[in-house]
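A protein chain is absent from this complex, but the other protein chains hold their places.
As written, the chains take the letters A and B, and residue 1 is the first residue of each chain.
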Amino acid sequence: MEELFSIFVKGIFIENMIFAYFLGMCSYLAVSRTVNTSMGLGLAVIFVLGITVPVDYMLNKYVLQEGALTWLGPQFATVDLTFLTFILFIAVIASMVQLVEMIIEKFSPTLYANLGIFLPLIAVNCAILGGSLFMQERAYDTLGQATVFGLGSGVGWLLAIVAIAAIREKIRYSNVPAPLRGLGITYIITGLMGIAFMSFMGIKI
Amino acid sequence: MDPMNEKEPLFSPKNVRLLKQPLVKDNPITVQVLGICSALAVTVKLEPSVVISLAVIVVMGFSNVMMSIIRNITPPRIRILVMLTIIAFMVVMVDQVLKAYMYDVSRQLSVFVGLIITNCIIMGRLEAFAIANKPWPSFLDGVGNAFGYGWILVVVGFFRELLGSGTIWDINVIETPWWNLYELGYQNNGLMILPPAALIVVGVIIWVHRSKHKELLEDN
Partner (left out) sequence: MAKSYSNAYIFRFALIMVIIVATTLSVAFAFLKPLQDANRRIEKIMNLLQAANIPVDKDNADSLYLSHLIAEAMVDPATGEYVSIFRADGTFELGEERAFDVDMRKLVYAQRLYREGRSEDNPALPLFMIRGTEGDTLFIIPLFGRGLWGPVWGNIAVGADRNTIKGATFDHQGETPGLGAEINQRFFMDTFIGKRLFDQEGEFQSVKVVKGGVSTLPEERRIHAVDAISGGTITSDGVSEMLFDGLKSYVPFLQKAI
């Protein structure tokens, strides 16, 4: 239990997808105009990460790794399918995103319109594939750990995008040089936030 | 579908615009906000920036063409899956072939395989253009956007390497046989090699870019 908690907290703060690894920046920068939209996208990312990481974990454990196919029979012990990693992971992610897209389109047309092209782009949100690849690389022992890691990373991403959205809502009242308004100042603020988040690095839990 | 059979000339004004538009006015990084992750990850030095730009140009051109060819038989409900499969398939194939025949090149490139697959610029253009257009314009759109993406990367890579490491393409320009700025008290800016610096450099590029092109100004 303690271990799961530490994986979760690590995923949110210390190994924050946005500020520590700078993954998933495109939708982060483009959709962070208002807190509401960001919240919606953040929840979608949590949902997708929370499902794809455990699914990819099972795939990795029972299909991809060398010797993973032994459950089919001992003659498969030397089959190594790791070269299919990218294709399979991305296929799982894409189908999940497609699912989320259909759900959002049905239940919240406003959010659907607000997200625009960035909804299907969750599929190529590097944070999502990054989550699965990190999971594979860190070789988590149980399905539970992988799931918690996925959820933690998702919550970290949500936190980051909601934070920047809140800042952007406030900054509208400030006198930013005209050419920097909007995207430009967002880039710079994110850079500064990234530097601030570096203070979490090196903390061991 | 053969572009040769079309009445329109290959480089009609419309097609040339497809190629030129993304370079400045509709730049993927500074205007469309696509492909940022890789722009942050690889631009510490000039060399990797150039390598990934070239790789993206190739992958984008061809995946746009492939998507465009099968656009009429692809069910929209699984289009995301189809697009990503095309991209991942192409990138993995190229990577495998390089690993077998050009091992040294593949050592350089395999680092970027994951980054290219999840580069939203590629899928972004598939979704926004190739899925509704003919192969030849799609190819131009892909190449144009990849160039627009590439030159920003190269500029960012140039400044980060110069200010952060004091070198250009691994050649030291601060300490040379003719002059040595370190002796005068110059110091490399260590901040420039950290990823957040890329965000700040891109922010400054946008600043310059938009003061030149007033029509791009935003209001929030």
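In the analysis below, contacts are C-beta pairs under 8 Å (C-beta built on N, C-alpha and C of every residue); 3 or more make two chains touch, one makes a residue touch a chain.
Just so you know, these numbers come straight off a predicted model, no measurement behind them.
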Chains shown that the absent chain touches, full complex: A, B
Full-complex contact with the absent chain, from B:Gly114, B:Pro135, B:Gly148 or B:Gly203: B:Gly114
Selected residue (touches chain absent from view) among B:Leu18, B:Val82 or B:Ile174: B:Val82
Touch residues of chain A, complete complex, unshown partner: 83-84, 87, 91, 133, 137-139, 201-202
Chain B, residues in touch with the chain not shown (by the definition above): 41-42, 44-45, 47-48, 73-78, 81-82, 85, 89, 92-93, 96-97, 99-101, 103, 110-112, 114, 131-132, 161, 165, 190, 193-195
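Methods note: only the chains that are shown with their structure count from here on.
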Chain B residues touching chain A - in the complex, by the definition given at the top: 30-31, 33-37, 40-41, 77-81, 83-85, 88-89, 91-92, 96, 113-115, 117-120, 122-124, 127-128, 191, 194-200, 202-204, 206-211, 217-220
Chain B contact footprint on chain A (complex, rising order): 22-27, 29-30, 33, 83, 86-87, 90-91, 93-95, 97-98, 101-102, 117, 120-121, 123-126, 128-130, 133, 168, 171-172, 177-188, 190-192, 194-195, 198
